[in-house]
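Below are the structure tokens for one structure; questions will follow.
Only one protein chain is missing; all other protein chains are in place.
Chain nomenclature is as follows: A and B, assigned in order of appearance, with residue numbering initiated at 1 for each chain independently.
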Amino acid sequence: MNLREEQVLERIDRARARKPRVREEHITLAHGAGGKATRTLIEAVFLEEFANPLLDPLDDAARFTVNGGDLAFTTDSSVVAPLFFPGGDIGDLAVNGTVNDLAVSGATPLHLTAGFILEEGFPVADLRRVTASMRRAAEAAGVDIVAGDTKVVQRGKADGCYINTAGVGLVHAPPSGDLRPGDAVLVTGPIGEHGVTIMLARGELDLHADLASDTAPLNSLLADLRDACPGAIRKMRDATRGGVATVLNEMASGAGLAVVVDEDAVPVRPAVRGACELLGIDPLYVACEGRAVVVLAPDAVDAALAALRSHPLGADAAVIGRVREDPPGLVLLRTSFGGTRVVDLLVGDPLPRIC
Amino acid sequence: MRFVDEYRDAGKARALAASIAALCEPGRSYTFMEVCGGHTHTIYKHGLEDYLPECVTLVHGPGCPVCVIPMGRVDDAIHLASRPEVIMTSFGDMMRVPGGRGSFLDAKAAGADIRMVYSPLDALRIAEREPGRQVVFMGIGFETTAPSTAMTVLRAEAAGIRNFSVFCNHVTILPAIKAILDSPDLRLDGFIGPGHVSTVIGCEPYRFIARDYGRPLVVAGFEPLDLLQSIHMLLVQLAEGRADVENQYGRVVPWHGNAKALDVIGATMEPRPYFEWRGLGFISHSALRLRDAYAGFDAERVFDVPGGRVADPKACQCGEVLKGVLKPWECKVFGTACTPETPIGTCMVSSEGACAAYYNFGRFTRERVREATR
Partner (left out) sequence: MCLAIPGEIIEIPPDRPALATVEVSGVRRAVNIGLLEGEGLAAGDWILIHVGFALSRIDEDEARATLRLLEGLGDAFDDEIDALRESRIG
């Protein structure tokens, strides 16, 4: 590398280190997609005003102590079209979203709240379907919905029904939070089923497959994991928007370490792969709603896999990679073909492409 | 997946890589251009360069049809999309490509009705379903995609659907290759030919590259072994002192292409006298527009399109980067005026463009990445 090239690279690094700015005049869909644009929005707009020690780590839930009890507290909003899709609906998504944010924080979910924003004209029968599935999801996760709120907006001002949930949980053994070189990276099941199911269910692409959303509460699976390898869990995240790639990037940059993923080891169902190949998108970026990424100490891998695989939600759990020292902050993929590439953060949603 | 997985086998790749290395003459370096953006994607997605010896360099060519759309055309499309009666339909690729005043995504956020489609036929279906609206399809792509647009126009005509039109930005690959070949400082030893364009145009039209410019071209498939084999075939030609057009992708590409596809293009479209390519400037006869007989389906004639032009900043040296003359970091605006957030030239627009890739990962040399994944 010659001097001028080094100067150019240094200039880029300085530019990257600068505080992110929101350049757009309007919110775009990319700001909600979970990738770079979302990150920029959070840092440049929300953290700018709300910054505090509990929020700053931008974890899935805030953890704090009240009267000697360790609590986790979080919130999650569901906006999905269509509202009903194979494998679930907006109701169980809303419950599972908050339950899972608590579960990956090492907490046992206790109570949830539910806020509804309904569009004038929304069928009551649909609302009943949604609330029935919320009840079932809450029962499955062992939580109650203990408070709520309802607002109705004029026709055309919302897309049928939006749901916000918030939840508190009791923290038992939180993940230690510190990634170390040599740690193993696991996923608890096949990736991308939710995102592809939704894409197909919208009907715009006219693609059809026998697929269902993976939406599920992860608390009992992750409790089994915690019991099987106490003290060994470094970090857990549920791989929602932005998929596994986004979660891994956040972990790598947060820890200043590299994550190296083995493409062959990543579980992907054939129809998810088929849809992704057709649309030119990478399953690593596709959302899951019932899959966690877990980083744990290397000597705990066997016990962890045994525990996960003996649970119905973890039958296809797999070690997909390792934490390494270098290059810091980067996620690398060892491809099935035997090559390597960098897995970057996406700017927006993974969009179907023709080229 | 059949016809896919067989061509991603790491064992065969290792054998092929050894043959490639053995074909390289000591002390000689080889620079090949993969013309097609799909090939660039394959190279990136599978980490193909790990199999190539240091002396073989791949230069990413101009064959990304969204990246070469000039900013003025994007602005024109957004102008169309902003009309209240218009539903703009587009492939997903186009959504993020910036014009002078933002992208489709920005326009959508500002209220334009822009919808993503998988096929131009899906756009036509929207027109059928919404007869009160004007549905415009953003036609982009090379000869691979133009027949689909042509078939859709023919179908619209046959079905008497009058609220459908095409904003035609289809481009043709040969004039762009010729523009690169005519560059005085060309440093290319051969071309990896665009496999899917060739399913339509066949292999014959590349003859002039071998005959007049003495450069070999191998039409290549899109799986990583296809590309490695094509590089191998190029090296064999160079070793034997030949410059021919060869077809590695025989399972998909018939030597003479697809006559029906060429017919439907010819029936509905004609070459434009000239067209601007982002980063490469104006190239004559390098794009298609609808023929007069189909004026009723031509968004440029159905609507008033401003036809604005946003000049590429003079300092942008995309053309030189595309031709392999300059490295990304040698460009005057690289990393200052031109970044992935504010791209100027085509090489920065696509995340796989040479400049965007270098901006994001230039500091991580391949050796360092390889070391980490060992």
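One rule holds in what follows: a residue touches a chain if its C-beta (ideal position, glycine included) is under 8 Å from a C-beta of that chain, and two chains touch if they have at least 3 such contacts.
What you are looking at is a predicted structure, and each value in this text was computed from that prediction instead of being measured.
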Touch partners, limited to displayed chains, of the chain removed from view: A, B
Hidden-chain contact residue, picked from the options B:R187, B:R251 or B:K332: B:R251
Selected from A:E25, A:D206 or A:D326 as touching the chain missing from the view: A:D206
Missing-chain contacts mapped onto subunit A: 200, 205-210, 270-271, 273-275, 277-278, 280, 353-355
For subunit B, the residues touching the chain missing from this view: 1-4, 6-7, 9, 12, 15-16, 18-19, 22-23, 36-38, 41, 63-65, 91, 118-122, 141-142, 144-145, 147-148, 151, 173, 194, 196-197, 199-200, 222, 225-226, 229, 232, 236, 239-240, 248, 250-254, 258, 260-261, 264
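The working rule: only the chains that are shown with their structure count from here on.
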Distance between chain centroids, defined by C-alpha means - subunit A, subunit B (Å): 33
Subunit A-facing residues of subunit B, complex: 1, 4, 8-10, 13-14, 37-38, 41, 44-51, 63-66, 91-93, 95-96, 102, 105-106, 108-110, 115-119, 122, 140-141, 145, 224, 327, 329-330, 334-336, 339-342, 351, 359-365, 368-373
Subunit B-touching residues of subunit A, taken from the complex the two chains share: 1, 4-5, 8-9, 11-13, 15, 23-30, 204-207, 258, 260, 270, 273-274, 277, 279-280, 282, 324, 326-327, 330, 332-342, 344, 347-348, 351-355
